[in-house]
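Removed: one protein chain of the complex. Kept in place: all other protein chains.
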Amino acid sequence: MTETADDTAPRPETVDLARAFEESGTREVLRELDEEMIGLAPVKSRIRETAALLLVDQARRRMGLATETPTLHMSFTGNPGTGKTTVALKMASLLHRLGYVRKGHLVTVTRDDLVGQYIGHTAPKTKEVLKKAMGGVLFIDEAYYLYRPENERDYGQEAIEILLQVMENNRDDLVVILAGYADRMDRFFESNPGFRSRIAHHIEFPDYTDAELLQISEIMLSEQNYDFAPEARAAMADYIALRRQQPHFANARSIRNALDRARLRQANRLFAEAKGPLGARELSTITETDLRASRVFRGGLGTDRARMAQAAE
Amino acid sequence: MNDMTPQTVTDAKKRYSAGVMKYAQMGYWEPDYTPKETDVIALFRITPQDGVDEVEAAAAVAGESSTATWTVVWTDRLTNCDKYRAKAYRVDPVPNAPGEFFAYIAYDLDLFEPGSIANLTASIIGNVFGFKPLKALRLEDMRLPVAYVKTFQGPATGIVVERERLNCYGRPLLGATVKPKLGLSGRNYGRVVYEALKGGLDFTKDDENINSQPFMHWRDRFLYCMEAVNRASAATGEVKGTYLNVTAGTMEEMYARAEFAKSLGSVIVMIDLVIGYTAIQSMAKWARDNDMILHLHRAGHSTYTRQRSHGVSFRVIAKWMRLAGVDHLHAGTVVGKLEGDPATTKGYYDIFREERNPMALENGVFFDQDWASLNKMMPVASGGIHAGQMHQLLTYLGEDVVLQFGGGTIGHPHGIAAGATANRVALEAMVYARNAGRDIWNEGEDILRDAAKTCTPLKQALDTWKDVTFDYASTDAPDFAPTPEVSA
Partner (left out) sequence: MRLTQGTFSFLPDFTDEDIRLQAQYAIDQGWAVSVEWTDDPHPRNTYWEMWGHPMFDNPDAAAVVFEVNECRKEHGSKYIRVIAFDASPGWESIRMSFIVNRPAEEPGFRLVRQEGEGRAVRYTIQSYAADRPEGARYA
């Protein structure tokens, strides 16, 4: 019944890549990526390369030089808080603008959303998630938890099989991004060659430098209409250097948490000290004391807890 | 206008002293009146005789359609007459029509018997239409308060349940009126029904004047038609129907025919508008009680709906019929052989099918009308339409409509079944294209031509009727043209 446009439209003799770059909105997405995200130079350049590849592929298909939908599934590796989810959102939007996914939404899941508790539970759960993600991008965080070799009867295997099938058969319908720590992802791919062969693009997310994290902290604050007092900025720099050496450091996520706690301390301080009416200035300034009260300056977030966490693993 | 307007006489002694007084002075003109939510409002187009003031004419219409008589009567004072008097509260000149005015008149709810179109119409279009000081009078629209709407049953089945019973969704229904209108024997008549339904139509239809005549008595028609319906249903796996016209000389006879139709398993029966409002309401109640779809053929309506200056607008008839409780009613095709411009017809269709009608002057709809969850009526488009117009029909009339191709089915060069198939293929192809996002208004002919590649009957239909159009000026277009902002 259906007649696709390709059957009837005449093939172009030449293509204008610069124009396609502009008109597809690719340029716009890349500009957003550059402006909104601090650092991440290698990630940005990988995405730029991917965009170029897709634009060329699109042009080749229009000229009849290629017919297959390219494999677009990806892996994003890196430590927590290095911007993987945010970049995935941009990637979904990029793929949508280039016409590789129809809707461009991002569905973020972990093992618990895919794997069931009892027999017959996993397949419907996985399919439900896949159906929701169709037309967009499925982002599986800490994907290696799907595979538990120590338990032969683990239902994760069932989810993996369905995922692989859909990643292969429904390449037009969704793009899967597997994300997690680099070393664990490597081991996961070693034991699941099916995944490795279906992933075309590997993108590594480096840790942020101290300077980048400081810049991120200032942006985060200003988004909430706060800022640092002059000496507080130095305290934040000290905080970042110390925090990095302590357990469970999660890059930008640790910074967000630190700022949340600093705002809490600021509020308490204002209550304790205030003698008269407060102005906007006082209400939106984070001072050095708000930061230096952190346990990070006193040896860390409870070394006991860190030890317990290690024992559990 | 205001300087000339006679003031209401408020001094009771003067107001009720014997003699003749202007209607406006008697209190039927109240320019400051704000209609209550429970008031029935009527909008009349009045054409006063030369020399008659329009306000006095409007007041006279209010008076004659409610409590007044030609002279003052003291017995008014035994009643709460301020309440019972209808109030003309607004008179506007009709755009581009010198000598014609729109008069808005409000009626208290207690003037009307609950659930009776006969009573409502006896007031609103009773004596008043013959009133001498007016050259012409037309009831253009009515606002029926929810409190009054709720006293009526409404359509016996409604669009939603009709579709559920027919197991048919997502596309207009297809029908055909059996032709020739008169003279076929029962056996020959059933042949037309069988061929048309087997070929792909959902419904066939008796014409308005097929009742019980020497060439075919009603029982013969019913028996042969139901054999045809069941044969076609078995051949296609679809629920099929034929509108068996039960119109007869007495209510008793109509009930007898409807009962026979039911006993034969028909899903639908049909009546004519000429049987009268009370008979229509009775049949609607019967249809609700017997799980029957009720089709109304609007035979006779053009005698009073067509001329713009005098009579009753069809949009008012449509409102009354939704109250009265019919399921199907003819409402124009825009493109076929019978009266109806696109804007006015849209107004009718909205009255049939919407939960709530907002005021839309460009469609001739003067009031907000809430239907208080009364079922929706299925509009029927018939008269001079054919498969080649499918894109226009779907664009103008939408999805919830019965498209009836009588000549456009039976007149097909390769027979009735081929005609039915042509219509069904054209319809499905057009709905498919619309859903797939194509611009059917502009690409309609291409879509039909493509569909005809795999359907010879459609190709033959398109070739036969390709040049048939009915392009005449409408006699009943809306008075208000949309401004560019509205239409954009």
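The first chain written gets the first letter, and so on, giving A and B; residue counts start at 1 in each chain.
Just so we're on the same page, contacts are C-beta pairs under 8 Å (C-beta built on N, C-alpha and C of every residue); 3 or more make two chains touch, one makes a residue touch a chain.
What you are looking at is a predicted structure, and each value in this text was computed from that prediction instead of being measured.
Within the whole complex, the absent chain has one touching residue among A:K132, A:R148, A:R184 or A:R263, and that is A:K132.
Of the candidate positions B:E253, B:D341, B:E362 or B:E428, contact with the unshown chain belongs to B:E428. When the missing chain is restored to the complex, the residue among B:R15, B:K135, B:R231 or B:K459 that touches it is B:R231. The chain not shown here is touched by just one of B:N167, B:T250 or B:N442, and that residue is B:N167. Within subunit A, the residues in touch with the undisplayed chain are 1-2, 4, 102-103, 105, 124, 127, 130-132, 134-136, 166, 170, 172-174.
With the whole complex as reference, residues 160, 163-164, 167-171, 200, 219, 223, 226-227, 230-231, 233-239, 263-265, 355, 373, 376, 421, 424-425, 428-429, 431-432, 435-437, 451, 454-455 of subunit B touch the missing chain.
FYI, only the chains that are shown with their structure count from here on.
Taking each chain's centre as the average of its CA atoms, subunit A and subunit B sit 60 Å apart.
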